[in-house]
Structures are given as C-alpha cells and as structure tokens.
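Excluded from the complex is one protein chain; the other protein chains are retained at their positions.
Naming follows writing order (A and B), and every chain is counted from residue 1.
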Amino acid sequence: MEKLKVKIGLEVHVQLTKLKTKLFCSCPSDYRGKPPNTYVCPVCLGLPGSLPKVNSKAIEYAVMVALALNCKINRKVMFFRKHYFYPDMTKNFQITQYDRAGGAPIAVNGYLKLSTSDKEKVVRIRRINIEEDPGKLVYPTGSIITSPYTLVDYNRAGIALLEIVTEPDIETPAEARLFLQKLRSILEHLDVCDCGLEGAVRTDANISVAGGGRVEIKNIGSIKDVEKALMYEILRQKEALLKGLSIRSETRHWDDVRKVTVPLRVKEEEQDYRYFPEADIPPIIITEEFIEKIAKQMPELPDERLKRFQREYGLPYYDSSVLVSNKKLADFFEETVKLYKRNPKKVANVIINDFLRWIHEKGLELDNVKAKPKDIAELLKLLDNGIISIKIAKTVLPEIIVSGKSPSQVVKERKLLKISDKQIIRQIALKIFREHKKAAFDALKDKKAINYLIGQIMKYTKGRADPAVTGKVVKELLTDLKEGKLKL
Amino acid sequence: MEKLLEHLSWLARVKLCNYERKLLVNDIAKIMEFFNRLGEIDVKDVEPTTHVIELVSVFREDKPGKPLSLDKALKNAPSKEGGFFKAPRIL
Partner (left out) sequence: MDVLSKPANELGELILSGAISIVDLIDKVYERIMKLESKVNAIITLRSRSDLLKEAENKEKEIKRGAAKGLLFGVPVAVKDNISTKGIRTTCGSKILENYVPPYDATVVKLLKKEGAIIICKTNMDEFAMGSSTETSYFGPTRNPWDLERVPGGSSGGSAAVLAAGIVPLALGSDTGGSVRCPAAFTATVGLKPTYGLVSRYGLIAYANSLEQIGPMARNVTDVALLLNVISKYDENDGTSIPGSRPDYMYSLSNPYHIKGSLKVGLVVEMMGEGVSDEVRKVILRALDKISGEGIEIEEVSLSSLKYALPAYYIIAMSEASSNLARYDGVRYGFRAKIDGDWNKVYMETRAQGFGLEVKRRIIMGTFALSAGYFDQYYLRALKVRTLILNDFRRAFKKFNVLVGPTMPILPFKIGEKIKDPLAMYMCDIETVSANLAGIPAISIPAGFIGNLPVGLQIMAPPLHEELLLKISKIFEDKIGLRNLIAPL
C-alpha cells in the first residue's frame, strides 16, 4: 500500500502542579494520595452561592508557557462557561476560555520546533486555554460497564489546567511523541508542571488518514500510549480503507489495558456546549509590562540549554539533545559534572549509554532512581584512580541505581576491589595454568589460547584482576614455561 | 417546535411531562416572539456588555486555605459511601 497522508493534531491538558492552590479557590492542589473529598471547599464543590476567584500565579504560569511556545498573548482575557452534564462536574459547567462575545483564550498562534533525524519540523500551536479540572469517578467493580453506581471524589475538581491545542501539523506517531517529549521538557524547565505525576498530562489526539473523517482519541495518559494509540488508529483506518470502507468522524476512547481504541457512544446532541461569558470573573488585562516582566524571569529553555551544553561542555549535538529532552536528566548531568569536572563527555557517555539503559531495564523513571549525581561522579573517580576496573564499574552501576548505596560501599560489601597485586595474580594464574594444562601449552604458540587463559583468570576473580597486570603475569609465566623454569 | 423542546429538555437535563410539554410549546412560541422584539433595534458596531462594572484583573494569591472537613463536605449528600459521593451508574 502506498504511503497515505496522515494529519495529527493534539490537545494536551497539563495540570499546573506547581501551583499551591486550585485555580478558583484556595484548596491545596497536592490532592494526590489524599482521602477522597478532603480537599474541597464551597467553591470547588460548586455549593450554591460560592464564587470563583482567579489564582494570579496561574495566569503567570500560562503566560510563561505561551512565551515558551512562541504564542501571541491576548491582552484581554475572559473566562467562559462551557456546559455539559457529567457526575465528575460540580457545577455541570466548566470554567474555561473562548473566543466569542469579545472573549479570547490567553494565547494563540504559536509554534514548537522539533528536530527529527532528517529535518526540522514546525508544529503550530492553535491556542492555549486556562481551565479547571473535573473531579474523579471511581467504579466500585473496577469497570464502568458493570458498576451498579459510581463513586465521586472531587479533590481534583478545580485544579488548574492548561489546554494546549496544536494545528494538525503532525504526520507520524513518532512526531507526536517527539512533540510531547519536547513540550514536557519545556514545562519542566519552566517549573510549572511535574509531568511525571500520574494524570498530570493527558492528551486527546485527532487523526485523519488520507483525507478521511477526523477521529478523536480521548484521554491518553502517557506519551508512550499516545504513540501507540496513533499507530493503532492508523493501522485500523488503513485496513478499513483497504476494505473500501470510509472512515467517519467519531470520538474513540483509548483502552490502556488492551491497548486499542474503542468507539465512545456519544449522543449527537451533547455537543452543544452553550459557551457564554463568566460574569463572576471580571476580564483580565495582560499588560505589556507584565509580559516583559515574565519574559525577563524566564528560566533557560531546552533549546538554549542544548546549545549551552555543546558550547560549555563540548558535547556533540546528539548527546546534548538526549540530555535536554528531559529536564531531570539534564539536571542530573550538570550536577554530576560539577562533581566530576575533568571530563564532561565521559559523564555524558555513562549517563546516556549505561545509566539510561539500566533505568529502562529496571523499569524505573528518573524520579525513583536512588543513585545521585555524587554517586556517578564517585564511580568515575574510582575508575580513574584504578580502584575498580571498567568491568566492575558496569556491575556496580545497576546496584547503586536500585539500592541507593554509594559505589564504594557496594565495592566494599561485594569485595569488588581491583586486584593489582602482582603476587596474588601470579598465584591465581598458576592455579589456572594447572587446571588448563592443554591451554597453557597451546598458548606457547597460539594467541587465542592466551586470551582464553586471561579470560579464565578474569572469570575466577569475577573481573577484579587488573587487566594490565594480568596480561603481564601471563606473559611472564609463559616465558618461564617455555624456558622450563615452570613445571605444571 | 416540539422537536426543539425535546432537544432543549435533553440539553438541560429536565424531563418534561405531557402537560408541561403542551404548556411550554405554547410558551416558547410566545416568549420567542417577545425576545424577537430586540430584532428591531440597530446594534451594529455596539460592543456587548459582559460585565457591568469596570473591574478588571481581580486575583487571589496562590496561598492555601483550609478545606472543608470531610464531614461537612458530605453532609448534604443524598447518598455517600466511604468518603465518596455516590452517584448513579454511568452506563
């Protein structure tokens, strides 16, 4: 089948988790892990008579994100009510933003540049809204289908969200992943969202294949799943097209257990949201001075940091881009370099090639890795000082990642110190020579057999024997054997 | 008109009985006519008034306050269970 034109747009909901309170009331925002309905007040519970009041910091954060995404920031911002009934809603309308009756979302017309292997890709940002999160539904049987009733926890209700909407500029699931990774890195560099928290970033993706109907996939929880859901959807739509079926516009749900998209049964009539201005919130005027003030306070963003890594640490583009794709990883790198200044490239190598590999292998996130930058620095120093071998270093790394012990502690506990004492290695080598007599004699004329013997010594010492010393000892023993000074 | 009423009753989640439906079909027509009087007035180039007083940029500091106790939060709930509000089933 020929390559079909794919158009993907994303609608990303980002919780401003770094705010201390909700968007319209002073309830604390760190609701995760708290007992249900203990982080609610008359406002976020939608009690009759309560009124919303805007968190000023939310506006600051939104402006920061808008600047980072190169958006035009509107000078007059208004909140609107968007109406739909659902049990997770406390007022049965959501306070959000809209561009009617003199209203406008906080920011529009931005873009984000992605670097893929072969080109630079621009994804346009259509708009950024500030809005409130609904509460959370809990199904007592675990399933929406079989539960005879629904339990509701409104702790999340009223948490500040940014809704970031792109134009349908994305052409592959991989690009969607890149976009989300970069967005995440930006949000973390701005310190507005701890994107690793469960449910902190939720994505709706819309996709059309070969000009077919626009299919919206709702509420995908992780970046990986966005890529998977889009791949699934492209495949599904291509198969349908092959069978001569047409793709109709619809909304589908991402089932993150079965990893498939399923159609949502939505009544047509439900789509009338009846937006109108929220009279309880006066318009917000965003002045030039305010934007300038924010712009001046903007922290370093991933693109700038990448350039600095190349400049300051002499890292290649690839290394720098891997490191800054995740703020915590870049921070980890820089902190390690502070403690191990002599060779940043070596730090980058360890982090990118070994550290990251082990994190993935152990199924961890950077957040729950126990090893600290000082541990990596220490490991490199142990290596440099000849206390451990490279082979040992590679066995120590996974253990410090999981246990949080320092490298020297692991080396000590597991008796992994390098053996460089010539006498000891000589004794071990003799033992090996005697156990592998044939190999020892073969080694007099065959290089391969020499390597075999060294390998056996390494195996015996669990890699602790200093390779240089070992090589020297083996050579000496072979000379002795040849000259008859050594009897096996 | 009846179809419109049906649609509005669904959008607003208010079930109407036969009696009410008959009444409201009639009322809607009359009230629409009453609303339509606004059609007479020229509003070209007139800005809408969404907020009647000239207040702008009213903010709250990002400072946490005390939430309601669980007891108070759930006190008026018609149905509850284990600290949750109990709502009807979804499907």
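Just so we're on the same page, contacts are C-beta pairs under 8 Å (C-beta built on N, C-alpha and C of every residue); 3 or more make two chains touch, one makes a residue touch a chain.
Since the model is a prediction, treat every value here as computed from it, not as a measurement.
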Touching residue (missing chain; options A:V12, A:I125 or A:I281): A:I281
Looking at A:G9, A:P36, A:P52 or A:P398, which residue reaches the missing chain? A:P52
Absent chain, residues of chain B that touch it: 4-5, 8-17, 20, 23-24, 27-28, 30-32, 34-41, 43, 46-53, 55, 58, 60, 68, 72-73, 75-79, 85, 87-91
Suppose we count only contacts with the excluded chain; which residues of chain A make the list? 42, 45-54, 81, 83, 85-87, 90-93, 100-101, 150, 152, 154, 272, 274-276, 279-282
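Simple rule for what comes next: only the chains that are shown with their structure count from here on.
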Of chain A, residues touching chain B in the complex: 19-21, 25-28, 35-42, 45, 53-59, 78, 85, 87, 101-103, 137-139, 144-145, 147-154, 267, 269, 272, 274, 277, 279, 281-285
Touching residues on chain B, where the partner in the complex is chain A: 7, 10-11, 13, 47-48, 50-51, 53, 55-65, 67-70, 73-74, 81-91
